[in-house]
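Before I ask anything, let me first share the structure, which is written out below as structure tokens.
Left out: one protein chain. Kept in place: all the others.
Here is chain A:
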Amino acid sequence: MLVTGAARQLGGRFVRRVQRDPEVDRVIALDAVPPAHDLGGAEFIQADIRQPTVARVLAETGADTVVHMDVTGTALGGGSRATVKETNVIGTMQLLGACQKSPAVKRLVVKSSTNVYGSAPRDPAVFTETTPAKSLPSGGFAKDAVEVEGYVRGFARRRPDVAVCVLRFANILGPTPDTPLASYFALPVLPTVLGYDPRLQFVHEDDVIEVLRIASHEPRRGTLNSGTFNIAGDGVLLLSQVSRRLGRPTVPLLLPAVTWAGSLVRTLGMTDFSPEQIRLLTHGRVVDTGQMRDTLGFVPTYTTAETFADFARGQGPGLLPPETLAEAVDRVAVLTAGSGARVPQPGAN
């Protein structure tokens, strides 16, 4: 099994986890930079997937399963946006070219994102795998993901003998996240767009690893693991709920101001606060996970709310911790109830 993007947290975790599976006897981890974390018994090969060397690696190792996880929004170790785009698009093209040449490859798993649907007010409330996006992403990671999926579809046509699985992940969160959204939530005060309360969906890192495993092995009885699947935790959180649960106050700004501030921050090179990120935080996005349950046979262990709770535990307390607010309300309740006998029970739902 060949895993790209192994120098990242998520890639590293997947490499470590998949070694324990009896079906896997050899794991080759691939990345352009050496990983900072331990990869267990996996062989690490330092190769840039943008270069044709990846074909040689694939031919020499004779890998039968390729898990392509090097489709990401941010560069590892502060690369520019151009490098990220090249790794995503050119890297995928090189890798797919290599796969096409290699007769040993039987299975290809690609980590994509629900970003491919874009976010627009005129979209249906819930996206299924077949919903066409009303406004195709104009740039940034979302456009990369759309292009990557296009190449993968082309590959699937040319090599019908290879089982191709595209997993569109919702926003990935966990105790050790390194996504733009996670760094947004780490801000002391969350800038939001005035008059919009987007619906967000999260998927837990543990579930990501698990579903990648399901997709990279033989399908279980009664399930099918080739095709395109939305992967997200159950339920939806609004941005307002998210900020309250984190205990971070929000600063609603006018949409033009947010767009302008976003581009300013981008120019200064502080964070990758891309336009599609702003669109997500304006209009939100919810995907349907029926295919994931029925066809892929995967049931996530974490709901969106649980994923977020797990993430929030890893974050420091905000300026307005929910516990403090709850206590304050309880204190008022005690005062108004006179003798203090009728304090409302917390957590009614």
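We take it that contacts are C-beta pairs under 8 Å (C-beta built on N, C-alpha and C of every residue); 3 or more make two chains touch, one makes a residue touch a chain; residues count from 1.
What we mean here is this: contacts and distances are computed from a predicted model.
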item	value
Missing subunit (named according to UniProt) among the choices "Acyltransferase family protein", "ABC transporter ATP-binding protein", "NADH-quinone oxidoreductase subunit E" or "Multiple sugar transport system permease protein"	"Acyltransferase family protein"
Options A:His37, A:Arg81 or A:Arg244, residue touching the unrepresented chain	A:Arg244
Per the touch definition above, residue among A:Leu194, A:Val251 or A:Leu319 touching the missing chain	A:Leu194
Candidate in contact with the missing chain, chosen from A:Ala47, A:Ile90 or A:Val126	A:Val126
Residue in contact with the excluded chain [from A:Val236, A:Leu280 or A:Leu296]	A:Val236
Chain A, residues in touch with the chain not shown (by the definition above)	121-126, 128, 131, 193-197, 199, 235-238, 240-245, 255, 283-284, 286, 288, 322-323, 325-326, 329-330, 332-333, 336-338, 341-349
